[in-house]
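What you see is the complex with one protein chain gone and the rest in place.
Coming up: chain A.
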């Protein structure tokens, strides 16, 4: 047995790691997996960078930021696997949500209209809205910025973005320290269940196949332990498939409920797993298809084009200076080559390419795969923009900022 430690944050999308351990997928691959529960991304990052753990459940943009030296000291870390796709939602305090469409179900399914309503509501609100984000370098923050930017809101000028751990958002909302927040589940459902706010937008409706958490590891460790990495990826990929199976949802929710995992009621965790969320306390749950994906459509495949989309957003918001070498470095964080090496023998459909247009699919599309049949789901951005990784400058020029 190879002992491995992986750090994670208490979030529903830590599921593939929890399941890899609890359902014996890691053990079957000869891995004695221990999970290290962590409360902040900074601590998770440090545990990984300074070698206390071999891998981590990490925000994809944070993995890139660490490589670029944007989040404390630069370190070479790699993401050979994505743990999930999407899973976030934007919750706003009831008082703010009142200025939007009165029907919460209409809101989530019309992100364009709500973005404009939101921009108007900012002007009417009693102060510059304070919105909690889980990290500067989070998919959540980038998605919120993208969505607000569409409606002409400058996220650095017109709203106040405040960084708070996901588990603190509800309390901050209750105390009036923030007017809303964007975070992963189950924290949105928790805030709604406690009547603190309403879900006004879902990540999946902003970008239908948004990149979210990755399995990150130090690049030197990954290279020195190729055989272990391959076994780990097989175990986590099998666990992700288990998580995606509707037959296992209830068992998964009960597993995640345990205090050493997410530590929140299974009922709340079920919401994201089923894609059926209560948007306002007392309302009937609303279907939000594909709210959170673990395995279908080769969800684990780390498309280099997605790393580049993250880079494009970091450039857009002035967090990093555009530069061909930096661009290359950002793309290199995602390692489809390792994914292929580890999972090529597992019978999974394997994308033939490592880059694609992001946001070009309005309907499911069968794509070239090395084995099996691979159908990619619709991956549009809500504004219809298409990200061509070969024309990053053109893409940025077309965006408002």
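Please note the rule applied: a contact is a pair of C-beta atoms (placed from the backbone, for glycine too) under 8 Å apart; a residue touches a chain by one contact, two chains touch by 3 or more; residues count from 1.
In the analysis below, contacts and distances are computed from a predicted model.
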Omitted chain, identified by the protein name its UniProt record gives, among "Cytochrome o ubiquinol oxidase subunit I", "Two-component system response regulator", "(4Fe-4S)-binding protein" or "Nitrogenase protein alpha chain": "Two-component system response regulator"
Residue among A:73, A:128, A:328 or A:370 touching the omitted chain: A:73
Touch with the omitted chain, as defined above, among A:107, A:135, A:231 or A:280: A:135
Chain not shown: contacting residue from A:76, A:105, A:163 or A:346: A:163
Positions on chain A where the hidden chain makes contact: 38-43, 46-47, 50-52, 71-73, 134-136, 162-165, 167-168, 175, 177
